[in-house]
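Then we have subunit A:
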Amino acid sequence: MTQQAGANVAAIRLEFRNVTRRFQGRGKAEAVTAIESVSLQVRDGEVVSLIGPSGCGKSTLLNLTAGLDRPSVGEVLVDGQPVTGPNAHVAFMLQKDLLLPWRTIRENVEFGLEIRKVPAAERKSTALAMLKACHLEGFPDHYPHQLSGGMRQRAALARTMATDPTVVLMDEPFSALDAQTKMILQKDLAQTLSSMRKTCLFITHDLAEAVALSDRVLVMSHRPGRIIEEIVIEIPGRDNPLIRRESPMMNGYLHRLGELLDLAHAKV
Partner candidate 1 sequence: MSDSARLAAIGGLLLGIVFLAVWQWVPGLLGVPPFIIPPASEVWNEFLYMIANERVFFHVGATSLSVIAGFVLGALLGMVVGYALGMSPSAEMVLSPYILALQIAPKVAFAPLFVMWFGFTVYPKILVAVLIVFFPVMVNVLGAVRTIDRDQINLARAFSANRLEVFWKIEIPASMPALFSGLRIAATLAVIGVVVGELVGGNVGLGYLLVYGQGQANTAMVFVVILLLTLIGLVAYLAVAVTEGRVLHYLPKRDFGAR
Partner candidate 2 sequence: MKTSRMISRLAGAAALALGLGLAAAAAAQEKVVFLLPAPPVLQAFAPHNIAMAKGYYKAEGLDVEFKVGQGGADVATQVGAGNADVGGGIGDTPVIVRANGVPIKAVAVLGGGALTQIYIRDDAGIPSPAELKGKTISVMSYQDTTYYALLGTLAHFGMKKNDVNAQAVGPGGIVQLVVGGQAQALAGPPEWGQAVEAAGVKVRAFQTRAYYPGMAQAILASDETIKKKPKVVGGVARAVVKAMVDIMNDPEAAADVYVKALPQYADKKADVLKIMVEYKNKIYAGQKQPGAMDPDKLTQLQDFYLKEGIIRRATPVAELYTNEFLN
């Protein structure tokens, strides 16, 4: 019934094998271990959320996956290939929309394609299709400052999806939005991920968001970040978080996660 049920046959898209990342301290400060011995797997089409206290190394995990950073120990693999640098298989989306103010919305969506030397006509048709999918078909020639926060995040999502990445990384993409916009965008994201069958690693502080959107939730400890628990979300209908939120099972998951995070805060 759940995605997890088919996980045995689905390929592993993203894998961390015993990854540790240490940062050299500045001056006499001690070296900081951001994450320690992290192992995880995300299978094709799966949405996995990471939650944990702030400073648990979630962003380090994301940078390692995007190839912007290298592990001190261990290996990060995308589609079975070690990640040695930025690559076409991974795209990310942050809390900041990072839309370039000097580009129109369509040009922003084309940004990744442009760097990958996709011909202009193809770029344009892909961008327009993505904008349509993200409910922004009326705004290709607007500039970012003319759009609301929610619309800007939709544009950022369109840009992320435009390069057709294998793995999508999301770092609290909706945390700056008001509650209502957030719910709508969560629903849209869930449908987009589901219809495009994207694999997604989703970082969030919002427990309800994590449960509503994911197949699995990984809980991380305080620094040095380790994965202390994996919870499989058994609520059906991953493509509609609004319905999932109404599920009687919801509260049980939230309660369990709350307990785990208290423990995490206690530096277990």
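The candidates came about this way: all candidates are chains of the complex that A comes from, given by their letters.
Heads up, the rule we're going with is that contacts are C-beta pairs under 8 Å (C-beta built on N, C-alpha and C of every residue); 3 or more make two chains touch, one makes a residue touch a chain; residues count from 1.
Computed from a prediction, not measured in an experiment: that's the story for all the values here.
Enquirer: Which touches subunit A in this complex, 1 or 2?
Expert: 1
Enquirer: If we count contacts the way the header does, which residues on subunit A are in touch with candidate 1 in the complex?
Expert: 63, 66-68, 85-88, 90-92, 94, 96, 98, 100-104, 111-112, 114-116, 143, 145, 163
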